[in-house]
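Shown here: the complex without one of its protein chains, the others still in place.
By written order: A and B. Residues from 1 in each chain.
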Amino acid sequence: MSLFTILLSALLVNNFVLVRFLGICPFMGVSKQVDSAIGMGLATTFVMVVAAAATWLIQWFILEPFGLPFLQNMSFILVIASMVQLVEMFLHKTSPSLYRAMGIFLPLITTNCAILGLAIMGVQNSYTFIETVVFGLGGGLGFTLALILLAGIREELQFADIPKPLRGAGIAFILAGLLSLAFGGFAGLV
Amino acid sequence: MRLWKDFVRGLWGENPTFRLLIGLCPTLAVTTSAINGMSMGLATAFVLLCSSALISLLKNVIPAKVRIPAYIIVIATFVTIVDLVMNAYMPDLHQVLGLFIPLIVVNCIVLGRAEAFASKNSVIASAFDGLGMGLGFTWALTLLGAIREVFGAGSIFGYSFVAEGATTLGIMALPPGAFITLGILLAVMNMIAARQKKKTS
Partner (left out) sequence: MVVVLAVIAMVSAGILSVVYGTTSVIIEENAARALESSVYDVLPSATRVDIIRRSPDEHGVDDPKEMREQEQRTTLIYQGINEQDQVIGYAFVGEANGYGGVIRVLVGVDEASDQILNIKVLEHTETPGLGSRIEDESFRNRFVGKTIEDPIAINQDIDNISGATVSSRAVADAVRKGFVETSSLYRGGE
C-alpha cells in the first residue's frame, strides 16, 4: 500500500469525521465560523502527526518488546495528553501569535477521539513509522477539510429561516449527513 | 430523594446525547442496529458507574494538580477491563464495536462526570449519577440504533419483519443515515422539551 493511497484514504475515502465518525464533538462544537474551524483543524492536524509518531515509538519499542499490550490504551492517552501540553508550552514560548490563534483549541484536542483512534488504528494496520506519520497527516487534513466545509455552510445558514427545533445542532447534523453522502462519492476513487 | 434526582438527571434533563450533545462519536458509529447501540451504551454505563464511584472514593487522596491524569488512569483501567472481558466472552460483539470500545476512554461523558460531579460528591451519589448518565446514554443509542435498523435492515433487535429480499433503505445503515437520523431526533427532542417547558410555566 503506497503512502499516497494511505493519505488519500484517510483524507477523502475514509474521511475521519464523515465516514469513520471520529472527532464528532469538536466537529459540531467548533464549526460555527470558518476562521475558528481553520485554527482548530490545523492545531488538530499538528497534534495528530506528533501523536502518531510518539505512539508508534511507544508501541513498537516499549509495549510490544515487553509484552504489555494491555497498557496500550492508558499509555497512548497519557502520551497524547502530554503531547498537547508540550505543544501548548512550545507555542507559548516560541510563537505568541500562533499561540493566540490556536491556544484556546489545544486543551480540547486531548479528548478528540480522532487522535487516540488514529493511534490505535495505526497499530492495528501494522503501519511502518513513515506510514503512520502520513496516516496522521491524512487524518488531520481530512478532519480540517470536513470542519471547514461544515463551517462554511453553517455561516451561510445564519440568516436562513430554519424551523425552530432544528436550529443549532439539529440542522448541523443533517448538513453533516449530506456532506457524508457527498463523500460517499469518493468511495470508488483509486 | 436526592439520590433519585441524581439518577434521573442523566435520563432526561441532562441526557448526554440529546441535551448535552457529548459522546457523539460512538453514538453515530455503532448504532447500525438496536442491539449494537444498546451494547455500546451498557459498556459505557459500566465504565461510568465504576469510574465515578472510584474517583469519588479517591477524591481526598488525589492532589488537585494531578487530578486529570489520575482520572484518566482510573478510566483507562476500567475501559481496558471492559475491552478484554468483552473480547474474551463476547467476541462477536467485540468485533462489531471494535475501535469504539477503547475510545470510551476519551468519551467526554466519562471524564466530564468525574470532573463535574464525582470529584465533589459522595460515593453513593456519584454512583447513582454515573449510572443515570450511563443509562441515559444507553437509551439514546438504543433508540437511534432501532430507528436505523428498522429503516436500514427492516428488522428490530435482529427480528426481521419484511419479506426476504425486500428493498430497504440501505442508506440508513451507512454514515449519512446516522447523521441525518440524529439530526431529526434532536429536533424531535427539542420539540418535546419546549412543550414540557410551556406546560410547567
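Operating definition for what follows: a residue touches a chain if its C-beta (ideal position, glycine included) is under 8 Å from a C-beta of that chain, and two chains touch if they have at least 3 such contacts.
On a predicted model such as this, the values are computed, not experimentally measured, just so you know.
Visitor: Tell me which residue among A:I62, A:I130 or A:A187 touches the hidden chain in the full complex.
Guide: Of the listed residues, the one touching the omitted chain is A:A187.
Visitor: Write down which of B:G13, B:P69 or B:G154 is the residue touching the left-out chain.
Guide: Of the candidates B:G13, B:P69 or B:G154, B:P69 is in touch with the missing chain.
Visitor: For the chain left off this view, which of B:L42, B:I81, B:V123 or B:I156 is in contact with it?
Guide: Of all options in B:L42, B:I81, B:V123 or B:I156, contact with the hidden chain holds for B:I81.
Visitor: For the chain that got dropped from the picture, name the residues of subunit A it touches.
Guide: 1, 5, 9, 13-14, 19, 69-71, 74, 121, 124-126, 187-188, 190
Visitor: Using the document's contact rule, name the residues of subunit B that touch the chain not shown here.
Guide: 58, 61-63, 65-66, 69-70, 73-74, 76-77, 80-81, 84-85, 87-89, 91, 170, 173-174
As a working rule, only the chains that are shown with their structure count from here on.
Visitor: Can you give the whole-Å distance between the Cα centres of subunit A and subunit B?
Guide: Taking the average C-alpha coordinate of subunit A and of subunit B, the gap between them is 21 Å.
Visitor: Name, in rising order, each residue of subunit A that touches subunit B in their complex.
Guide: 18-25, 28, 70-74, 77-78, 81, 110-113, 116-117, 120-121, 163-166, 169-174, 176-178, 180-181, 184
Visitor: Hey, which residues of subunit B end up touching subunit A in the complex?
Guide: 21-29, 68-69, 72-73, 76-77, 79-80, 83-84, 99, 102-103, 105-108, 111, 171, 174-180, 182-184, 186-188, 190-191, 194
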